[in-house]
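With one protein chain held back, the other chains of the complex are shown just where they sit.
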Amino acid sequence: MERIQMADGLSFSRIVHGLWRLNEWNYSSQQTLDLIHHALDKGITTFDHADIYGSYTCEELFGDALSLEPSIREKIELVTKCGIVLESANRPEHKSHHYNTSKAHIISSVENSLKNLQTEYIDVLLIHRPDPFMDPEQTVEAFTQLKAQGKVRYFGVSNFKQHQFDLLQSYMDEKLITNQIELSPLQLENFEDGTLNLCMKERIAPMAWSPLSGGSIFSSQEERAARLRNVLQKISGEIGAESIDQVMYAWLLAHPAKIMPIVGSGKTARIDAAVDSLSLKMNHDQWFEILQTSMGHDVP
Amino acid sequence: MERIQMADGLSFSRIVHGLWRLNEWNYSSQQTLDLIHHALDKGITTFDHADIYGSYTCEELFGDALSLEPSIREKIELVTKCGIVLESANRPEHKSHHYNTSKAHIISSVENSLKNLQTEYIDVLLIHRPDPFMDPEQTVEAFTQLKAQGKVRYFGVSNFKQHQFDLLQSYMDEKLITNQIELSPLQLENFEDGTLNLCMKERIAPMAWSPLSGGSIFSSQEERAARLRNVLQKISGEIGAESIDQVMYAWLLAHPAKIMPIVGSGKTARIDAAVDSLSLKMNHDQWFEILQTSMGHDVP
Partner (left out) sequence: MERIQMADGLSFSRIVHGLWRLNEWNYSSQQTLDLIHHALDKGITTFDHADIYGSYTCEELFGDALSLEPSIREKIELVTKCGIVLESANRPEHKSHHYNTSKAHIISSVENSLKNLQTEYIDVLLIHRPDPFMDPEQTVEAFTQLKAQGKVRYFGVSNFKQHQFDLLQSYMDEKLITNQIELSPLQLENFEDGTLNLCMKERIAPMAWSPLSGGSIFSSQEERAARLRNVLQKISGEIGAESIDQVMYAWLLAHPAKIMPIVGSGKTARIDAAVDSLSLKMNHDQWFEILQTSMGHDVP
């Protein structure tokens, strides 16, 4: 599979596997390990986590699988996130939902992630959401310490707009290596407000969360979704796709920003569909037909 | 006429003549040549085109006139644009309306423009619209090749917001030399959203399209247009203008950004009115009265 160079010593598989619903799949550790093997066989080596996924349970489920075959660790890239505080039975000390990007919270969150993932290092740590209360000096102090200790190799952000990215970057010596943002034919905000352009300008490849818009496109009766579904279906035939999810992946993959879609499915067939979409070609007419159908009007 | 230095070896006349409706004027080549001579006599040396104007016909009509007196070429600056794909009987291979800023499309578009304009070089080539599917590396490869071949001297953009401008500029060694944007007393968007400020910050003079808002100000019964028309009429008397179009030009010309209005008329009287507006003076009270009348409220 195509790989994207993220930093001097790090590359990602173009398709990333996302574990945010791992707890809902009711897999045994062996079944999760089998899924990881399936992904690896297909060329997917990059796995996306967050401390909070599954109300703080998904990292541990993944770590339990990893512990069955520790040698896999060196063959994969682990991304995880921190900075959101959720109320959870698994975190009784949390009294409210808020953000925390203080040095103490980031370091404590990473320590938990390392333990839960049963690994000695995170490849990339992302700040999960822009924090209006962020003290960038503290955040970067945490980064510096975690890097020096070998606990985190690289740092990035998620859902950051330009001013939030520029602020944090201005306090760092190293470059933020990615911005994980929502991108799909149904979610154009980051195409329109300059966030995707920011990534290209900074020469960083974005990770795309919810590349299928959470699946609403498949069933929604809403006019916009229905209209787009029809066009995706038509183009599916034109480009030889097997399903409209492949067309949505192909739409993102065709963009020059080197978008890396995160596939959040536990089903091997859906993972395979995503991987196979890498071979699909989309021309300008088709790319803009999807864009304009989603916008509901022509470009000017 | 005042001239604006656009780059080391290039200046524009402060008033630019626009040819986007040339095909509607039903002029013979000789009549078009006469119009060019009239503009030149008034000091207008800069002519604004796009590949798509008149459904891909205006460049050729201008080129036919130019061919009657080829020595004019060295006395004028030709601006043209590329990047929009229109469905047209003149481009049967176009299957849909979209943007294309690929290397192949830009080069092919410029080759057509050179042939149609009957010239060996374009002074300034603009990307007509920000293309959400733009691969800036490809776009800049086209620029580099066209420059090396002597086919295009300088490059700019049109309708670009800050993030779009910054992205393309970040891939270029040379500076983009202008941003052609919509500016008029009725169209304040680029005043308000930072686009005009971007031009000043980059020290590039913007070209203003639709400086008269397409003429709607003259007849519209809409409340805002009527309200503004009354104020323009009043200020017309105060500053000694002959018509409200002169007041609208004077409003743009008074701004320190060195705005170059594009006059898109085929009538010599309207061209003369624009040129004569260069001698009108507008004070702060008058400038803000027009702004505030257009906004519908006072500045804070």
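A few comments on the model shown:
Per-chain numbering from 1; labels A and B assigned in written order.
Here is the rule we go by: contacts are C-beta pairs under 8 Å (C-beta built on N, C-alpha and C of every residue); 3 or more make two chains touch, one makes a residue touch a chain.
Since the model is a prediction, treat every value here as computed from it, not as a measurement.
Per the touch definition above, the residue from A:Leu68, A:Leu167 or A:Ile239 contacting the chain not shown is A:Leu167.
Within the set A:Met6, A:Ala50 or A:Val85, the residue that contacts the chain not displayed is A:Val85.
Contact between chain A and the unshown chain involves residues 85, 95-100, 102, 129, 132-138, 159, 161-164, 166-167, 170. Annotation for chain B: contacts to the undisplayed chain at residues 162, 191-194, 197-198, 200-201, 254-256, 284-285, 287-289, 291-292, 298-300.
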